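Missing here: one protein chain of the complex. Every other protein chain is in place.
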Amino acid sequence: MGKFLIRLVLYILPLAGIPFLADKFISENLTKSNDFVDGEYSVWNDLLNGTINSDVVIIGASNAYRDFDPAIISEKMKTSAYNLGSNGNNFGIQYLRFRSLMDNNKIPRVIIHAISAATLEKSTNIFNPDQFLPYMYRNRELEDVLNLYEDFSHTDYSIPFIRYFGRKEAIITACNRLINPSSNSVYRVNGYKGVDESWNSDLDRARKRSYSVKFEIDTALIPLFERYIKECKERNIEVVLVNAPEYIEGQDYVENRAEMMAEIVKLSEEYNLHFFNYLNDSVSYNIKYFFNTGHLNREGAEYFTSRLMEDFKKAQIEVN
Amino acid sequence: MEKTEIIEKLGRILSTVLKHDKFEINEALSATDVDGWDSLTHMLIITEVEKEFNIKFKLKELNKLQNVGSLVELVHLKLQN
Partner (left out) sequence: MIFNSIDFAVFLIVVFAFYWFVFKKTARLQNIWLLFSSMFFYGWADYRFLGLLLISILVNYFLGIKITDTKKEINKKRFLWLGLIFNIGILGFFKYFNFFYESFVNFVNLFNGDMEFSPLKILLPLGVSFFTFQMLGYIIDVYKEEIEPSRDILGFSVYVSYFPKLLAGPIERAQKFLPQIKERRSFNPALATDGLRQILWGLFVKMVISNNCAVYANYIFSDYSEVNGSTLLLGTIFYSFEIYGDFSGYSNIAIGVSKLFGINLMTNFATPFFSTNVSDFWKKWHISLTSWMMDYVNTPLSFSLRKLKKAGLLISIVCTFLLVGFWHGADWKYIFYGFLYGLYFIPLLFFKTSNRTSIVAKGQLLPSLKEVVQMVGLFMLVSLTSVFFRADSINDAFGYLSGIFTPDLFSVPQFQSRGMALVIMAFVVLFVIIEWITREKNHPFVDWETKHGVIFRWAVYYTIVLLIFVFAGQEQQFIYFQF
């Protein structure tokens, strides 16, 4: 029995030491990847390293990072711009981007917030949870926010490497970075990713099914949103709410759009914020600008951003 | 009937039902030694044995069989009654 136990302990011992090294190794290499998890690491890296330094930032979900071209904003407003859009995520994660921006970077002058029916939608899971893996070990602040979702448990933050269990794509991506450092083409440009595609087939499939979906609102996000607006007011940041174009025929997929937007509209009135809504604008009627019902392609994004800039000028939104 | 004759007849029944004679018929032989002799074919074999010797088995008796030797014993016993 004694010998059996000794051998068992000897076998397990190395397994206990490896997690620390593995965690460091995998996490470091993972953040180098430009295109894994829709390029979110490049944005997180810029946020955490304090290199955003832009007067105008865009915050939102996929509607943000696909539809708003910071190069055009930068040109028209004659200042620096950065797109902090986080694919697929509701305001909880968007707030995390905001928080990270405020804590590590130069305070912006204008925040363009890309709003949609999904901004306050209840979501039990994070989209692309792997984007947080490298930053989680012993990160109390991150844990507090991510606890809004069900993806991670406390052990994921406290025991090294355990959160990588079963996450084969992440581990393989990290190893790839080490083996193949050069194959890492730029994916996001200042956080923006233009899509060079024209219309795909998802509307046709949706038409075949002909149903609409009722979103559920996450009431916990409402006070968070208000806190966010208040903080911006205090720090003299102008928050501009924009509902980017969505192709007209797909708009009634969301059954209760008005209900999902009600709180945001209320807050915009209460705090006197500009709210630009392009759902009924001519852009939304032109299929050549879209690659699916919810997102503009590169041509559409460039056209829309230019239009937005014209509307900014008319409303006298500028950076002094 | 002598036991040797019983054994011989059993051997022939096995060959007929199992469709091969890849076995050496003797008292120590058991189902595990013979390819294809399983719970399925066992019943067919038993039915043939009953027919051949004009006897009737009870299920309880069958469960006690270990090998060909015990089968021979059982058949021999029934033939004497």
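All chains are identified by letter, namely A and B, in their written order; residue positions are counted from 1 within each chain.
Everything that follows uses one rule, which is that a contact is a pair of C-beta atoms (placed from the backbone, for glycine too) under 8 Å apart; a residue touches a chain by one contact, two chains touch by 3 or more.
Keep in mind that what you see is a predicted model, and the values were worked out from it rather than measured.
Of the listed residues B:Met1, B:Ala28, B:Met43 or B:Leu79, which contacts the missing chain in the full complex?
The single option touching the absent chain is B:Met43.
Just to verify: which one of A:Lys3, A:Arg140, A:His154 or A:Lys214 makes contact with the chain not shown?
Of all options in A:Lys3, A:Arg140, A:His154 or A:Lys214, contact with the hidden chain holds for A:Lys3.
If the hidden chain were put back, which of A:Glu169, A:Glu197 or A:Glu310 would touch it?
Only one listed residue reaches the unshown chain, and that is A:Glu169.
Across the whole complex, list the residues on subunit A that are touched by the chain not included here.
Missing-chain contacts on subunit A: residues 1, 3-4, 8, 11, 14-15, 164-169, 171-172.
Applying the definition given at the start, please give the residues of subunit B touching the unseen chain.
19, 35-36, 38-41, 43-44, 46-47, 50, 59-60, 62-63
One rule holds for everything that comes next: only the chains that are shown with their structure count from here on.
How many Å are there between the centre of subunit A and the centre of subunit B, using C-alpha atoms for each centre?
77
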